[in-house]
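Here the structure comes first, spelled out in structure tokens, and everything after it is commentary.
Of the protein chains in this complex, all but one are displayed in their positions.
Each chain gets a letter, A and B, in the order it is written, and its residues are counted from 1.
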Amino acid sequence: MTDALPLLVVIPLFAALFPVALGYLWSDAGWATAAVTALLHLGLASVVAQQVINSGQFSYAVGGFQPPIGIELVADSVTAVLVVLISVITILIVAYARRAGPHQNAFYSELLLLTAGVSGVVITGDLFNLYVFLEITGLATYALVAANRSPAAALASVKYLLVGTIGASLYLLGVGYLYVATGTLNMADLAGQLPAVGYDTPLVVTGFVLLMTGLAIKTALFPLHTWQPNAYAESPHSVTAYIAALVSTAAAYAIFRITYTVFTTSFASVVPLALDALAWAAAISVIVGSVLAVVQSDLKRMLAYSSVAQFGLIIAGIAVMNEIALTGSLVHLVGHAVMKAGLFVAVGGLASIAGGQTIDDMIGLGRRAPIVSLGFATLAFALVGVPPAIGFAGKWQIVLGAVSAGHWAVGVVAVISTMLTLAYFLRIVERLYFRSPSSVDEQTSDMSMNMTTDGGDAMATSISQTTRVIVTLSAISAIALGLAASDLISILEPALEVYF
Amino acid sequence: MTPIELFTSRYSYIVFVALVGIGLYGVINSSNLVKKVIGLNIFQVGIFLFFIASGYVNGAAPPLIEKGAETAYASPLPHVLILTAIVVGVSLTAVALALIIRVYNAYGSLDEDVIREVQLND
Partner (left out) sequence: MSNNADTASDTDTRAESINNPTYVESTIIMTTVRLVVPFIFTFGLFVMFHGADSAGGGFQGGVIVASTVLLLAFAFGIDATRRWIEGPLIRTAIATGGGLFILIGLGALINGQFLEYAAYDIGTTGIKYGIELVELGIGAIVSGVLIGLFFTLARGDMLTEGDIDQRSSQEQHGSDRS
């Protein structure tokens, strides 16, 4: 039981005040604060992970008020893995944003707020506290998407805000229904009190549906995903990498936590329709996301639809109520975060020397940017599910578990989506490596390398060292995590066994 | 319970459903961005009404303990939850309006259809 658990949220929150306060004196205060805080966050996350690995799950009562009256923070091995993931991705994005991202102090303040929010979602053990942290995450994300001052980004952010707030309010309504039913907000206490109320009463079932709908909006499942392609495509590259890696991950974690800790597997046996409906919605989301990704021409939009498909697969693995599928979902959650962050950073690097982010801008970049292109290709094939990368490990477990639980549809859908993922990634890899720009294109690109463009993005002549390092690191870790997948599974196992 | 009984005893829940419906209709149907934000606010107010109405205890005292009094107290928890949610709603409205100002400055109109046409023409 360490004090590091609430400090995971408090330190980024405290540090977010510094760029606002010191911005007048020192214009570089933002980046320095963010870098120091990210390193501190990694230290705290390692302390928590160490504690969990040594002595198992522990909880922390905020303010000394014992649960179920007080707010309780709970850390088990799933939390430990996700908290370390958050720290690592924050460090990578802060390093990337040094050169690439928006340089205002307000940006770093919002980024630290987002770190605090996402950490809070992962460590809390109280339903209303989860709502507060979801809203903090949402607010910071709306501000970050609009951080590059373009009006298209502002419009995408307004659309995201409207849909996201409706989602969070539906979640709040679900919490309200459960509170009216049982009188408590603590997750562990609810799990004990809900059977007494009755799992099949309309109040409890409606509460579940509202909670899941609200969180599905935040995770961007079909048909509630419409905010995601615009938000990803219009925001700055560093912001896209961060929110693609962590925001939907936090919402998917919340779905897992509520389904298994609050409404235990007994709920699934009493009301099988609810979980079946969730599995079907997730399966449809997989197909639609993959199909829509194939027809896109903007790279970031394509990767956004790919996120829709991957999160559909993860939620399907959570909804089939099978231990192997659940383990696969959590493994894929971690792996997807690492791979998507690397992919979006690579897209940022490639777009900066190509001058645009559409597929046709990528023609011939395999020669001009060999390291980043190779990293992009590696991460793409890892996401498709080529062994031994982590994408394969997660998907294999999900399909195995779903089929053994009797949900054949999920297995078929996963296979179809793998083929479609291969299709749209092959389009990019083909343009990177197997096509050379025509002579006209080469001439214009030579000319524009000699002059700086006015307004918009200035085209760089080469990708910065930081971008290459980050892309290489994420490609290597995607493969390394895949090789160490069985270790990851054995870390997650003790936390997941208690649910079955 | 007959419909008349429903209206006289549970009217606050009927108002809650009406507010949520009006708010959602406003968000989905209006093309003006500011009207969407207003619809969102109405939707959120409906949800707050549900919480507060469900926390009402007949004949209970406010949750301030006075020395010696032994009456039943209403729980302060729903009110605290809604206070937090109201502050969240206010900050979301503020962020939405600031973004809408930026959109208006760039596109010259608050109507969503007009903005889409301007974006297509760019």
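Convention: contacts are C-beta pairs under 8 Å (C-beta built on N, C-alpha and C of every residue); 3 or more make two chains touch, one makes a residue touch a chain.
Predicted model only: the values in this text are computed from it and were never measured.
Contact with the omitted chain, checked across A:349, A:391 or A:411, is made by A:349. Taking the whole complex into account, chain A touches the unshown chain at residues 3, 6-7, 10, 13-14, 17-18, 20-21, 23-24, 27, 60-64, 96, 99-106, 146, 149, 236-237, 348-349, 352, 457-458, 460, 463-464, 467.
Mapped onto chain B, contacts with the missing chain fall at residues 62, 64, 83, 86-87, 91, 94, 97-99, 101-102, 105.
The definition used in the following text is that only the chains that are shown with their structure count from here on.
Between chain A and chain B the centroid-to-centroid distance comes to 28 Å (mean Cα coordinates, whole Å).
Residues 128, 131-132, 135, 138-139, 142-143, 146, 151-152, 154-155, 157-158, 161-162, 165-166, 169, 172-173, 176, 179-180, 185 of chain A are the ones touching chain B in the complex.
Contact residues on chain B toward chain A in their complex (touch as defined above): 24, 27, 33, 36-37, 40, 43-44, 47, 50-51, 54, 77-78, 81, 84-85, 88-89, 91-92, 95-96, 99-100, 102-103, 105-107, 115, 119.
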